[in-house]
Every structure is written in structure tokens, then in C-alpha cells.
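The structure's right below; bear with me while I get my questions together.
Just one protein chain is left out here, and the rest sit where they should.
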Amino acid sequence: MSMNNLGIVVRNIVRADRAAVDRLAGFGVATIHEAMGRVGLAKPYLRPVYAGAKLAGTAVTVLLQPGDNWMLHVAAGELVDGDVVVAACTSDCEDGFFGELLATSFRARGGRGLVIDGGVRDVRELTEMKFPVFSRAINAKGTVKATLGSVNVPVVCAGAPVSPGDAVVADDDGVVFVPAALVADVAAAAADREAGEADKRRRLAAGELGLDMYRMREPLAKAGLRYVE
Amino acid sequence: MSMNNLGIVVRNIVRADRAAVDRLAGFGVATIHEAMGRVGLAKPYLRPVYAGAKLAGTAVTVLLQPGDNWMLHVAAGELVDGDVVVAACTSDCEDGFFGELLATSFRARGGRGLVIDGGVRDVRELTEMKFPVFSRAINAKGTVKATLGSVNVPVVCAGAPVSPGDAVVADDDGVVFVPAALVADVAAAAADREAGEADKRRRLAAGELGLDMYRMREPLAKAGLRYVE
Amino acid sequence: MSMNNLGIVVRNIVRADRAAVDRLAGFGVATIHEAMGRVGLAKPYLRPVYAGAKLAGTAVTVLLQPGDNWMLHVAAGELVDGDVVVAACTSDCEDGFFGELLATSFRARGGRGLVIDGGVRDVRELTEMKFPVFSRAINAKGTVKATLGSVNVPVVCAGAPVSPGDAVVADDDGVVFVPAALVADVAAAAADREAGEADKRRRLAAGELGLDMYRMREPLAKAGLRYVE
Amino acid sequence: MSMNNLGIVVRNIVRADRAAVDRLAGFGVATIHEAMGRVGLAKPYLRPVYAGAKLAGTAVTVLLQPGDNWMLHVAAGELVDGDVVVAACTSDCEDGFFGELLATSFRARGGRGLVIDGGVRDVRELTEMKFPVFSRAINAKGTVKATLGSVNVPVVCAGAPVSPGDAVVADDDGVVFVPAALVADVAAAAADREAGEADKRRRLAAGELGLDMYRMREPLAKAGLRYVE
Amino acid sequence: MSMNNLGIVVRNIVRADRAAVDRLAGFGVATIHEAMGRVGLAKPYLRPVYAGAKLAGTAVTVLLQPGDNWMLHVAAGELVDGDVVVAACTSDCEDGFFGELLATSFRARGGRGLVIDGGVRDVRELTEMKFPVFSRAINAKGTVKATLGSVNVPVVCAGAPVSPGDAVVADDDGVVFVPAALVADVAAAAADREAGEADKRRRLAAGELGLDMYRMREPLAKAGLRYVE
Partner (left out) sequence: MSMNNLGIVVRNIVRADRAAVDRLAGFGVATIHEAMGRVGLAKPYLRPVYAGAKLAGTAVTVLLQPGDNWMLHVAAGELVDGDVVVAACTSDCEDGFFGELLATSFRARGGRGLVIDGGVRDVRELTEMKFPVFSRAINAKGTVKATLGSVNVPVVCAGAPVSPGDAVVADDDGVVFVPAALVADVAAAAADREAGEADKRRRLAAGELGLDMYRMREPLAKAGLRYVE
């Protein structure tokens, strides 16, 4: 944020490498955030508008004003194929900033979905369109178009910092943002992590305890755990 | 509310015109509240008990006491075909005021559904019955029958004022109340609004920007929006 | 809770009678809590991770530390067939303490599900596995394994006291805990209660009012209810 | 609310009788709401901005838009001596709609205080001015002046319906609204209620139990209360 | 909780040793809960009704019904000198269950204060009386006297389990419950803890770092902490 961060649309943003984003899209949000070192997650109040919604893409960020969705219309003009709109608000507001018409527009311009720290409406239509949206509320309350925010400035969305061009991945477990420069590395780390899980899953399914598989018994005893009959 | 508003059941309420309510039922909640000038919505914490629930009808209002559902039984006796029970509480309470047996009774008396600023239970049964309920919580906690509230007095339900006989419409996007005298006008305004949307949808789907379609570029520039490369 | 309640695993817990628990499993949570005299319910913020999830079993209790799921691994080693893990936390924390790998382990060791006053992740996988989980949040945020809590000590889970070995039943309406010594009696009382409901349902469906069926008109009048034309 | 309720300022409102309001001002909020039959209270999240703040007057109502305080400036022009501004918002918003400059203006125009279902700022200055404010939040966040709401239309403020001209009383215990036509009756009922309390206080202070003074032992026994040694 | 826990008043409770409770009263809530091993705290939403309120005593527990304070009157009859009333509710309710008249009665019967997982009113009077109350809300909303709860059964108050006779201590930092049998030991452990703090305080005030005083540098390095210029 700076003294000039409101009322601007930044156009020359550097998007994360598309191929790397697509590799990242193959992993779940929980895996990605673990691969990043447990950072980058939005707060868990962002939830999918319909069960099974998921998305991955590059962030076009929007800073909204409460009760005002003007900047979402501006953002539509900045989308390229593979983008996801990531919208924050200058103060907490659960109005319905977004609905079916904007979804139609976003999709026509290459948009893959929306993550918004605010409310949305037209749930039935969004579900039928299979346009993935992650929001903090469902709210029929409409908004005005009267006050400037910004497009493609760094924002904080649901507690997580996002820069324009960052990768965004969202699924049933939540929403994670990956800095553009790290996407390839995080995808590689996620792949490593997932590779290790198949074997663990098999062993646990066979009844082996995590206590033994992860060699926890000694550190637990050292920490003072006592078994009482 | 007045000094005599507790402990009464008002019988000669004037219901919104049935045919107008049925026309209104053809529109979504977001459209209706826009057609009214963005008023009349319940707060968004009222949610459908099962996905896809929707209802429309004329309000029989109930003022409950916390932890007490006696007045819902009284309300059942006031229902006519096409009514929806709209229940408020004298203080915030998420107890399970309503379940399958009351739903059975309401339906048998002509009730089309329930909107309640409180909790309900028997979710599985309500879903199987397809009895639409919009509530602030799902809660197995039972209630007593010990203290009088009222039936068919004006109430505030989830932040929205409702008078007996008003139209109620609820769907995935929320709950809206329309004063009885305005139902025909609101239905007409909603129809106008929806008529305009088909063309907009087609143009947006073809890639036209809202910026151009709604002629926003000039007012945005006037407000000071700057595009930065 | 006592001064020695942290850092211990109690092994010789007395589980509720399995046959009685299985009888109890035939009733809904609302019915069970009514049969107990309206006690034993967890707060309604505990919700199923997928629609239709339900579980019944005997509690293996866990006291977690915030941001730390070490004790869930310890608890896996204490499960016998028919157990449900019931996890509380020493302070409010919505991190994702539990996911697919732990679910695999719990199931392999006889666990029937999880009730947790905290967050969980891997919603898609848990849904596919049909492993029933009731939690206060869905959250991809991972946890550490660094600080001792306890297993099989009395805990307070979502506001309800639970002792190891108590019966746990959860469905769409919520989660109820039944003290081990009362399970048979509660199952019997639930059966009585349910028996009475079929007749009531039939009469209400035929249009009889609860006002008459429950003989409420006289007490309502005595309490001062007035009908106003 | 109606289809024409936004964008208007109603001027010919009927204020509650000033002398009756001043009598009412001598009672606490709890007493007044009891005297009305336990209705009329705002939800308890409205709190005084400084300890000991209290106010009483006639309501000039304001319907704000989220993030926009334009209508508070319009309301200043409608104040007469003895008024209190009562502000609601078309959706939940905790921005700082009000501060020291508006307080200066309100006071200069005869305003006695503010009740607002939103945020305010300049706490230190308001405290020094002893200008009583009851709000849902303290928030430095500023607002714009871009979208019309209304002045002197009926509103719902913190869950309570208020009409222009109603009496407003607020103290440490909360905020209560009394319909203009009832103010004299409520003041009389409050006086009766308070008259009875001095004797009760004296008897309770002397060690008499409420069980005996209110003759509760018999109804408790009848309800089934058992004393267990 | 059991099937017979509602509708009873237990009279022969065993109170914590008065002298031990009085020793405990000399320590702060944070120190006491640390001395117990970080258990026994109520959730932090319980706050003092006036700044500086503090209390210590033996618990007379009350289980209330939502919107109903009948059992507080019953509890007054069970108080002996040095007791504190600890009230829970069968479901979340922020009504004003308690005010000045009950405070007068409690004090006359030996009561030292109130801890309540609900609302209270008459804040000004309670402050003037210096009757210490810790509650989850301040709310003028009155309650009825219609439904039985219990007195002196085990309850869960703001997430913490409390048995009748347990010690209760509350101050600006919160509320802690100490099982009756542990009071002497906890007081001793608290004294030990406090003894160690004076020296630490002096060293820290002299500029010594906790890193050195607590010998944290080695474990931090072992955990992998890196200092980056």
C-alpha cells in the first residue's frame, strides 16, 4: 500500500509462468501450502459457492470499496486467458459484489474464477455455469458503482498478501496464493511431498501406527508422555 | 412494537394478493430486492436448510421467546393455503425451535415453508419432505412451551421489518420481504429488470466489456482513474 | 481436569456397552438429547464435513494443544473397533489438525469417525472415503508435533463434557454425548419417544392442530393469550 | 421500507412529547424496556464510546449506505433541540462514519447524541466533549460521500424498529426505542416499576430471599424442583 | 450431566477449604492457571462488568435455561459466606439474567460475586455496589421465571468444567476454576511460581535478554533459527 495505491490500474503485471501454474493446479491446497512452508493460505472463512468448486490461475487483484463493485468491471478489462480475479475490500463488507453477469463477462475474457473477501449472489446460476467462486458470504444485497478502488495493486485477501500475477489455487480445503517467482519450486516441492504420501497411506491402511512410522515414540517419551493403566 | 404487542394473535390480517405473489415467485431474491430499490433483504446469515430450497408466500409472523416454541404451535392454527411462517425472537437464540412434526403440521394447514431467525432440527427429514426452511442455525437443542409471544404482529426478522401478510421469497441467495401493498409493482419492476438482462448477458458472453456496455469509461476517468503501464 | 491431566494417556478406560451403543445409533441426535432431558449436546458450530455424514461409537478423547496434532497420532494407538475420536483443544484453534492420512490410520485401527472442536482438511478425500468427521472448521492450515496434550482424560468438546468411553452419536442435526452408564437407559427412552411420534405425525398430517393434540388451548388462555380480530 | 424509501428526507415528522421524553430520561434502559413489556431494545452489541455515556431524546433517523456518511451531513440540517440521531445502514458495515467534526455540528444544531449501527472514530475527542455516542464499533476508517440514503424514514437499528420522532434512551445497559405515542404511558409504567423496587431492595438487603418475597416456592415445587441432600 | 440433572438442587456440596481459597485469592488468574498446568480457564469472552473487578470464592453452580433466571433466585437460598455463583446456560443466551436486586440478595446471603456465561444488566448500580460480576455480555433484556434448571450440579461455564464447591478466582485477565481437592496444592504452586518471578523481573528490567536468562539460544539454533544480515 502506498499513498498512490487507490484509483489506479496497473497494466504491465508479470504473471507466474503458465506451465508452472498448470503443474501446481494438479495439487490440493493443503499440499501446496505445506510445500511452501505453511504460509500463503487465506483464512478459512473463504468457502466455495458450490460443492466441488476448484480453480487455479494467475491473480488479477482488485481493491474494492465497501458496497461498491465498480472495480470488478474495470478488472474484467484486464483479464487474459488463465487469470483469476482476487478481490479484497478496504473494509469488511459482505455485500453481493458479484453475480452471474460479471461471471459471464469474466469467462468471456479468459477468467477462470473469482476469489473475493466479500459476498456474492446468483448462486444457482454460478453453479449451473460451473464458474468457480470462493467468497466469505452469499448475499443478494446489490452494490453501487461510485467510488474508485484499484486493479493490480498488492492486496491482502482474507488475511493473505497477494501480488498481481501470483498463482492462486482453490479447492474444498481453501485458497492458497503462491508468489509468482516461487511457483515452479512450490510445484516441485508439492510433487515430492505427494510422492511420499502414497507409501505412508499404504502402511497406515495396513494398520501401522504413525507413532512407529514417523518414529514418534522416543520424542514423546522424552517430552514426558506417560501411559497410565 | 407497542406495549400490547406480546401475548396476542391477530386474525384479520390482510394478505398480499395471491396472484401477485405467484408472479413474484418467478423471480430470484437478488432481482426482487434490486427491483425494490435494494431494501427488504434479511441479513445473509439466514441460509437454506438444504441446497436448492426455495419458497414464496404470504407471511404469518411469529414473535418467539428464547428457548420456547409455543407460538409456532399457535401459528399453525392461523395458516391458510399459501402462507409462509416468518419467525423472529425477542433475543438472539439458536435453539432448535422447529422440526419435522411442526413441518408436517404446517404443510397440512397450507403452509409453504418457514423463515426463522433461530435454529431448526430434523434436517434429514425436512430435506426428504422437501419442506423449505431458511434458518440461522441447525441445532438439535429442544425448546419448551412456557412463555407467550405473539402471532401476526409486525416483527424484525434477521434485521428486516416484516408485517403479517407481506410477501416472502427465499432462494439460494437469501430471503426478501415485500410489503403487501407493493407486491404487484415489485413484480412488474422485476420483470422489467430481468427483460434487460438477457441482452446484457449475450453481449457480455460475446466479450463486450461492461466498461463499454454500461458506458463507465468516462465517469471512471472523471473520478480520476489512472491506467499505469 | 487436574494438575496431572496433561501429558498422559489413560489406557484402562471403560467403554459404553457396544450393543447399547449400537441400539442408540438407530436414533437421531435430536431424539437422543431429548431422551436425556435436553443435555449432552455439543454446540451447533460442529458440522459434518460432508452432507449426510453420521457416526456412532465410543469416545476415545484427545486434548490437543493449539496448532499441534501430535496427540491424534497417539490416540490412533489407543483405538479399538467401534471407537470414535473426540478431540478438544486447550484453546480455540481452527487449524487443520486432521486429514486423509490420519483418517486412513484411524479406520485401519477400528475408528469409526472423528468429532473435533477444531479444523480439518482433505475434505474431498474424506468424502470419498466416507469417513465421517464433525468439525468446527475446514482449514488447509497444517499443524506441528511439538507439545504434549493427553489421551483419554475427561474433556469439554464444543461446550459439552465428555469422558473416555462415553457414547457419541452425530448426524445432520449435530453431536450428542451420552455418559457410558446411561447408554442403555437413554436408548430405551429414545425408543419410547420415537414410538409416540408416529401417531402424532399421522394426526398432524391429517390437519389436526398441535394446539388440540397437545391440549395447549387452556394453558395458553391461562397465560393470557388473546385472539384479536 | 418501501420502493420510494431511498433518497428522501422527510421533514414534517411528529416528535414525541418533549416533557414526556424528559420524564423517561429519568429511568434506566432496563426499567424502560421492562415497562414496555420487554420490547424495543437494540441488540447488546451497541456500546457507549466512553464509560458513563447516556442520552435521551427524539429520534432523527438516518439510513446510511455502507462506507458512506453523506446522509449524516443531511441529517444535521434536520435537527431541532433535543434530537438524537439514530443511524442504520443498508448492510452491516463497521467503518468510522462519525467523528468529532460531525459531533460539533450535531451539538451546535441541538443534537444530544448519536446511536449508530456502525463504527465511529475520534474517541478521545468525543469523550472530552462529553458527546454521548453508542456504536457497534470504534474504527478510524473513513467514509465517502457518494450514494444517497434517507433521513427520517423508519429504520431498523441494531435489530430494533425505529420511527422518526420516537424516543431514544441509552445508558450503560444499552439502547431502547419507545414509540412516540407511548412515551407518556411508558414513563408512568417505569415510575410504577421503580416505586416497587425500593421496598424489594430493602427486604433483599435484609436477607429475605426472593424465593419467599416473590412467593416462588410453591410454583417451583409444582414444576418439580427437588432438593437433594 | 445425567438423565436426572435437571430440576434439582443439591445441598450437601463439599466446598474447597476456605483458608486455602483465601490463599489462592492472593494470586492472579494467569499465575493460578499456569500453576495448574495451563488448565481450568474460562474462555476469554467472560469479561468484568467494571474495570478492576476481582473475586475469589467457592462455587455455587447454576444451570439456567435460555431467557429464564428462575434458578438464580433458587441459588440465592443456597449461598453461604464466601460463595460465588457460577452460572451456565443450557444454550447460548446473552439475555440480562442478573441485575442489582439479585446482587443485593446474593451479597446479603454471603455471596461474593457472580460468574455467568450469559448477560447481565444494571451496570452502573453493580459498579457503585462494587459487586464483582464477570459475564459474556451486558444486556438490558429481561428474563422470565418459567422453566427449571438446576443448582449445584456440575456445569460447563464458558468452556470450563466446574463442580459445586470448586474455587473460583477472577480478575482483569479472566476467570479460572480450581477443583476443590487441588486448591491447597495450586496455591502452593502459585506461590512458588511467583517467587521465581521477582528475580526474573529484576534481571529483565536491567536489560538481560530472556534468550540468555531462559537459555534459549541453543534450542533455537537446534530448531534451525537463522540470523540473516
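Order as written gives the chain letters A, B, C, D and E; numbering starts at 1 within each chain.
Note that a residue touches a chain if its C-beta (ideal position, glycine included) is under 8 Å from a C-beta of that chain, and two chains touch if they have at least 3 such contacts.
Note that the coordinates shown come from a computational prediction; the quantities given were computed from them, not determined experimentally.
Every visible chain touched by the undisplayed chain in the complete complex is listed here: A, C, D, E. When the missing chain is restored to the complex, the residue among D:Arg15, D:Lys43, D:Arg121 or D:Arg203 that touches it is D:Arg121.
Interface note for the absent chain: among E:Leu41, E:Val86 or E:Val120, the touching residue is E:Leu41.
The hidden chain makes contact, of the residues D:Val10, D:Val80 or D:Ala223, with D:Val10. Across the interface with the omitted chain, chain C contributes residues 65-68, 90-95, 139, 141, 144, 146-147.
Contact residues of chain D toward the unshown chain are 7-12, 70, 73-74, 76-77, 94, 96, 99-102, 104-105, 107-109, 119, 121-124, 137-142, 145, 147-148. Counting over the whole complex, chain E has residues 28-30, 33-34, 38, 41, 44, 47, 52, 171-174, 176, 197, 200-201, 204-207, 209-211, 214, 216, 220, 223-229 touching the chain that is not drawn.
As a working rule, only the chains that are shown with their structure count from here on.
Common partners of chain A and chain D, by the touch rule above, are B.
One rotation lays the C-alpha atoms of chain A on chain B, and its angle is 120 degrees to the nearest 5. Farthest chain from chain B, judged by C-alpha centroids: E.
Remark: chain B and chain C have CA centroids separated by 31 Å (rounded to whole angstrom). Per-chain CA centroids place chain A at a distance of 41 Å from chain E.
Residues of chain A in contact with at least two other chains: 94, 139, 141, 147. Arrangement of the chains shown, judged by which pairs touch: an irregular graph that fits none of the line, ring, star or complete shapes.
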